[in-house]
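Every protein chain of the complex appears in place save one, which is left out.
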Amino acid sequence: MHSADRLARLFLLPLFLFVAAFFVLPLVRLVGVAGAGPNGLAEYVAILTNPRHLATLVATLLLSAAVTAATLAAGTVVALFLARNRFPGRALLVSLLTLPLAFPGVVVGFMVILLAGRQGLLSSLSMSLGLGRWVFAYSMAGLFAGYVYFSLPRVLVTLMAAAEKLDPALEEAARSLGAGRLEVLRDVTLPGIAPALMASGAIAFATAMGAFGTAFTLATRIDVLAMTIYTEFTLNANFATAAALSLALGAITWAVLALARNFAGSGVAAAG
Amino acid sequence: MRSGLPPHRLTFAFQLLVTLLACAFLMVPAGASILAGFTVSYFRGPSSGLTLNWIGEVLNLYSGTIALSIAIALGTLGVTLLLGVPAAWALARRPSRLSRLVEEVVTLPVAIPGLALALALILAYGGFRDFRMSPLFILTGHVLYTLPFMLRAVMAVLAAVDVRTLEEGAASLGASPLQRFFHVVVPNARGGILAGALMVVTLSIGEFNLTWMLHTPLTKTLPVGLADSYASMRLEIASAYTLVFFVMIVPLLVALQVFGRATSGGTK
Amino acid sequence: MTAASGAAITVSGCGKTFADGTRALTPLDLKVRAGETLVLLGPSGCGKTTLLRLIAGLETPDAGGRILFDGVDVTALPIEKRNVGMVFQSYALFPNMSVVDNVAYGLRVRGVGPAERRAQAAGVLEMMRIGQLSERRIDQLSGGQRQRVALARALAVRPRAILLDEPLTALDAALREHLRGEIDALLRRLAITAVYVTHDQAEALALGDRIVVMRNGAIAQVGTPREVYFQPADDFVADFVGITNRLDGAVKGGRFATEAGIVPVAGPDRPVARLLFRPEAARLCPPPEAGLVFEVRQVEFQGARQRVILAGTGGVRIVAEAPADMLLAPGAAVGLILDPARIALV
Amino acid sequence: MTAASGAAITVSGCGKTFADGTRALTPLDLKVRAGETLVLLGPSGCGKTTLLRLIAGLETPDAGGRILFDGVDVTALPIEKRNVGMVFQSYALFPNMSVVDNVAYGLRVRGVGPAERRAQAAGVLEMMRIGQLSERRIDQLSGGQRQRVALARALAVRPRAILLDEPLTALDAALREHLRGEIDALLRRLAITAVYVTHDQAEALALGDRIVVMRNGAIAQVGTPREVYFQPADDFVADFVGITNRLDGAVKGGRFATEAGIVPVAGPDRPVARLLFRPEAARLCPPPEAGLVFEVRQVEFQGARQRVILAGTGGVRIVAEAPADMLLAPGAAVGLILDPARIALV
Partner (left out) sequence: ADAICYNCPPEWADWGGMLKAIKADLGIDVPQDNKNSGQSLTQIIAEKASPVADVAYLGVTFGIKAKDAGVTQPYEPKGFADIPAGLKDPDGNWFTIHSGTLGLFVNKDALGKTPVPACWADLLKSEYKGLVGYLDPTSAFVGYVGAVAVNGALGGTLDDFRPGIEYFRKLQANQPIVPKQTSYARVVSGEIPILFDYDFNAYRARYSDMGNFVFVIPCEGTVVVPYVMSMVKGAPHPEAAKKVLDYVLSDKGQGMWAKAYLRPARNIELPKDVASRFLPASDYARAKPVDYAKMEAAQKAFSEAYLNAVK
């Protein structure tokens, strides 16, 4: 099918040009800018040598890891529950749970303020219960809540699909061999959805690493990398540092995704 | 034929509790925001009365951003369709090392934080004033960001329906490659194309990370306006604006879900 | 390892209506004798799997139904407490474990130590002659090998009964025939109680000590393979377990008269009668020698023999067999001689 | 509609090595006569599909290979220019078109107007006796109906040859047998050149004018069904087209002597000889009556007959057939009488 090969090449050309012009070229430019700052190539290691940047990096990694863990834990419980049980209102519940799928980070930030801000629902609740005022929207905890809010629907969609696809015969087989509930969970169910856990975990992690809108909306002195890049960029127009940090952030995120894809097979990015 | 473990009361109760908590976590703030968009004073609560004034104010202040967001979303959709669908076919046709590489590069924008991407675009193209100032600049960023989703969605169906064999069938009947593409590939990838399209529009309308850096005062999109309003407007106006956003995006999301369920072969 | 002869199973008044209202089984009674292989045979959707799952404990019967193992009521016992081995159509092997870990899994959850359980599992694998596959991953196995591993896994816990749901359907014809023989030999040797679901009559006839023919959630006939083949309870069973030819006519003076000719029969006169026979009960011969004459419609060379489709007047269609070397041309006339011992008049 | 008798196809020196280095075909020659049905038979992976796709134009042969249609070199022509009809194992019907649009598609790309092409398609559907399905969507069809539509679609463009790749494999046993007869009748009636790929020997024997038995990318034998069944070129062909029993011994004075007994044969003395026969060439009888005596190992009731596995000394294993009513118990001794016309000495 030579003629089809020719057509295929023709079809790939526009995509190729677009990506080259608007992705590869700008990225190369970014690399150049980062290296052309006053510190030259040292800018690239600044993330490790500048204690403030290093601390931010560590904080970002820790936060992302915590978000990933929490989202996966909650997501697994919910996904298994929804995949296993049929009850009236289930479809609605699924819809509600996956609805925030495309809320942008800014909206999510706003949701966190409404939930845990000074006048948030939690605050009113705790006040009326006489427990003092619960406000955590403007701290790392707020960002944590925001990222969980952001990632939970995505993780749920992936995990639910995986749980649905899990051959029920596998669990039945384990039970026929005498395995109890927890044993089935440990030996069959969790290993069965492990690729989905990997994939959606990677997405949650990557989003938490790079998302900016939520942090921007909460806009408090939260030390995460995305915020630092933004500050570096807007403060004194420190392009070189911002570019170097961006590249570092991109590289770390990409590496995590690539690693997860290695473990989980393809389809990792699709979950995002 | 599915049953898995029959309900076990404690497990069931625990799972139900977590599910409801998750649902509350996601939905209560959204509900509060909707309510706030209608209340006269959020500080005093709903007892202060309900009003449509805030919505009116939002439409008055920000209708430009809404229109622009819709226009950019549709433009993004058009470009991703033109670039993505043929390319998805070409990539899915013969999985080779080259096609894997192209796929990797094209999906990279998902992995790289929007902030970095936007920075790169500004540094590379910020100097072209007419381009910089037109909505096309934002559109470019959105295409970059949404293209992988279109590609993936289309490639997924192409793999699922074994378009390869269908094409061979058409070829055996005398159809040329282009005829095969339009008669067989596109119609049978419809599901993926539609799913991809919904995804692209949804993501484009909500895109903030890139847009925040890419926009100019003339090209403010809805999420940029939202961020503005969160920072500098009354909570009620911000809420009303969020409400407007919901009204636009929720139907898309519902369509996406209904559609996803219909194409994924059905959840029993 | 040899499993002890299994339990006798009694199914008493078990019906099953699913939550969505589907009535998969009308209440039925069934006894599986200790050590026998009972085959559940029937068309798709007739309730075979449902009945098997009731016995396994994967479904609970509608109110009133009871399942007994060796006379003890186990209706309320979940599957993990029933100690039955199951083999699924999809095999349901754990993809995250090696072959030997799959087989040892039942022992693991019973608290058997690692060394001990691997030794036992290895024993079972040896018995199935797949000891060399122990360390393979499941996705490195062929269909037939998976089948054997699934069987080994189910047997490793020395279950009281083994339940098999179309264990061969996923395999291709040649392998299916081969494994069918292996499973038959194994079940006979272990003398374990086995319930075997299939929709393939050849499998049922070859494997079963007894066959339960099912239809629409009810039992159509229970009997040995010969009973269901030679004395089918009704037309449904007759057609389901093999090809049946039918000739309509009348009996008069010990002769069955039909449009194609005459067949000598025993029995009283009857104005309306139907003669039933299976292809192998008829022999082809030159037309003058036989009472029945047909036209050859189609001949299919099968190697060992030829299958011949014959046509009579009035749209009658007969399937017969002929030796491979017999010369038969479509359109030619041919005689048919029936074995009097293998015809039935209804 | 009746297609004109098709083209003669010549495959000359065609090998195929895939990009990943897999050598699917060693260079081979083959002639398909105009109008005949040629069956490519062989185990999985032997290269049947690859050969068919070479003929179709879906793959190009390695350098030096040539494909000729009626003597004209078409090697460089892509499939859409070759005018061949293809039927795929999965049917490859276009889910986005109705049945009649599927069948008319080949005419559409040839520029035939809508009314005209629908009329022609309807004609073909009528010929296949599925005219009433015209407006159905593909997913509303059963497997057998899809099979017929796929065939109709391939035939509608009046191809020079029709190429079928395991067209019945996706169907269940009963339907497969039925459609096999239908396809046979159709191909015979149209007298179109057909190349039919299968791994099922029963299908090959029933359908083929000639059979090409393939093995490891090469041709093992070409011949009529009777030739490959009764005069297999080698052990591989013998085993692949049917069960073959083997007895080792010596010929002396018109008698073949083996551990199990004696068989009268024609031919000169030989110190080392092997006797080959198929199950249907042997008849079971009480031991005293026969020259060969074996022990019954396993009996499989098949309804029409019984398959019996016999064991002799030294691990000899014989497959034989017996009438369904013969009493055979595992462990008993049994005699075997061979049909002298159907044994072979090698």
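Letters A, B, C and D name the chains as they come in the text, with residue numbers starting at 1 for each one.
Basically, contacts are C-beta pairs under 8 Å (C-beta built on N, C-alpha and C of every residue); 3 or more make two chains touch, one makes a residue touch a chain.
As the structure is a prediction and not an experimental result, all values here were calculated from the model.
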- List the displayed chains that the omitted chain touches in the full complex. A, B
- Check the options A:Phe23, A:Phe103 or A:Tyr138 and report the residue that touches the missing chain. A:Tyr138
- Residue, one of B:Leu77, B:Ile122 or B:Val184, that touches the chain absent here: B:Ile122
- Query: Can you list where chain A touches the absent chain?
  - Reply: 52, 113, 117-119, 133, 135, 138-139, 216, 219-221, 223, 231, 233-237, 239
- Task: Provide the residue numbers of chain B that touch the chain removed from this figure.
- Result: 42-43, 61, 122-123, 126-129, 132-133, 216-218, 220, 227-228, 231-238
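In the analysis below, only the chains that are shown with their structure count from here on.
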- Ranking A-C and A-B by C-beta pairs in contact puts on top A-B
- For chain C and chain D, what's the span in angstrom between their mean Cα positions? 27
- Report the inter-chain centroid distance for chain B and chain C in whole angstrom, where each centroid is the mean of the CA atoms. 53
- Message: Roughly how far is chain A from chain B, centre to centre by C-alpha average, rounded to an integer in Å?
- Response: 16
- Note on the structure: Touching two or more other chains in chain B are residues 1, 3, 171, 176
- Task: Spell out, as numbers or ranges, the residues of chain C touching 2 or more other chains.
- Result: 58, 78
- Would you mind writing out the residues of chain A in touch with chain C in their complex? 86, 167, 169-170, 172-180, 183, 187-188, 191-192, 194
- Which chain B residues qualify as touching chain A in the complex? 1-5, 7-8, 11-12, 14-16, 18-19, 22-23, 25-30, 32-33, 36, 42-43, 82-84, 86-87, 89-91, 93-94, 102, 105-117, 119-121, 123-125, 140, 143-144, 147-149, 152-153, 156, 167, 171, 176-178, 180-181, 202-203, 205-209, 212, 223, 226-227, 230-231, 235, 238-239, 242, 245, 249-250, 252-254, 256-257, 264, 267
- Mind listing the chain D positions that touch chain B in their complex? 56, 58, 78-81, 83-86, 88, 90, 92-96, 105-106, 109-110, 153-154, 157, 163
